[in-house]
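A single protein chain has been omitted; all remaining protein chains appear in their positions.
After this line comes subunit A, so read on.
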Amino acid sequence: MDNEKDILEVRNLQVNFKTYAGDVKAIRNVSFDLRKGETLAIVGESGSGKSVTTRTIMGLNASNADITSGSIVYKGQDLLKKSEKEMQAIRGQDIAEIFQDPMTSLDPTMKIGRQIAEPLMVHKGMKKEKALAQALEMMKLVGITDAENRINDYPHQFSGGMRQRIVIAIALINYPEVLIADEPTTALDVTIQSQILHLMKELQDKISTSIIFITHDLGVVAGMADRVAVMYAGKIVEYGTVDEIFYNPKHPYTWGLLSSMPTLDSSGDSLPSIPGTPPDLLDPPTGDAFAARNAYALKIDTEQEPPFFKVSDTHYAATWLLHPDAPKVTPPAQIVERQEKYATMQKAWLKTQQSTTPVEEEEEQQ
């Protein structure tokens, strides 16, 4: 899939963490691409390796992290082969990150204008006054009202939502090629969440950056992402376009994730959940790591690791259920409903192929 449109290519990445108990295999052979201008969502529960993946891209892993294999190619250069000095030149310039908790990710003793201006001073060697002027423009762009008067305020004088806008301003000040957003709305109120997501979408168009959007919340993904990769126990188990993952999921883990997400028309009084807990990555199970929690598990799942099976040109899933010899199973009722909806959507789309708008509209209905 080496593609000229790819801005970032992660190949066969493996990251272990050395601990007293042994090596924790946090990332087990992960590969994905980020295309220019797209938003790729990486979805998974806590401990699935989402954040370690982004840390590895940024070169900011803890000192006990050991990258045993793989490559991360950005603009033809392998980031894993770069020295710390070279990575410093890339961080905040080519690749920037938005952090999860705006309450703790700003320096409490530095004026926010200076904090936003800092990447300019570091990477462009700008003088403070000039950098601050540009920081002011960025503050306006991310929607901080009365920016002129607030540029000399400290973080504690802002609300959580405003602080996250500041964090976004810091990340975008150098117009990075790649923006990593690590659960940027998790720590925010739901009403503020949608504002921040909206802002990110808007700025992505203005700045034309590519986004890796890390989240455990599938609800957030629908409106944000172009493509989705589902991660489980340090591996990507399914990836495809947002429609394919939402309406035609193939991996039982994706089924579980989607079923446990409440929708407006979900009935019944109990919210489905995935039974059990993620496996211990000190000693990952052989075969499919999800087998122990999987109601649809086959015998082979505990013996051999499933390869990626192709569903469409853009949609792949690593589950033995897609093997031609596998027994036909019926996914949970909710998923069947989704698949039916997807089928009618596709028919409708085929009929009105001349116009390109319907797909987006139907996405909104979800």
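What we mean here is this: a residue touches a chain if its C-beta (ideal position, glycine included) is under 8 Å from a C-beta of that chain, and two chains touch if they have at least 3 such contacts; residues count from 1.
We take it that contacts and distances are computed from a predicted model.
Only one chain is not pictured, and the protein name UniProt records for it, out of "Lipoprotein chaperone", "Oligopeptide ABC transporter permease", "GRAS domain family protein" or "Protein translocase subunit SecD", is "Oligopeptide ABC transporter permease".
Touch with the chain omitted from the figure is made, among A:Lys50, A:Arg91 or A:Arg338, by A:Arg91.
Of the listed positions A:Val43, A:Met58 or A:Leu218, the one in contact with the omitted chain in the full complex is A:Met58. Set against the missing chain, the residues A:Glu118, A:Glu183 or A:Asp288 yield one that touches it, A:Glu118. Residue A:Pro108 is the one among A:Gly76, A:Pro108, A:Gly125 or A:Pro327 that touches the chain not shown.
Where subunit A meets the missing chain, the touching residues are 58, 60, 85, 88-93, 96-97, 99-101, 104-110, 118-119, 122-123, 154, 156-157, 167, 170-171.
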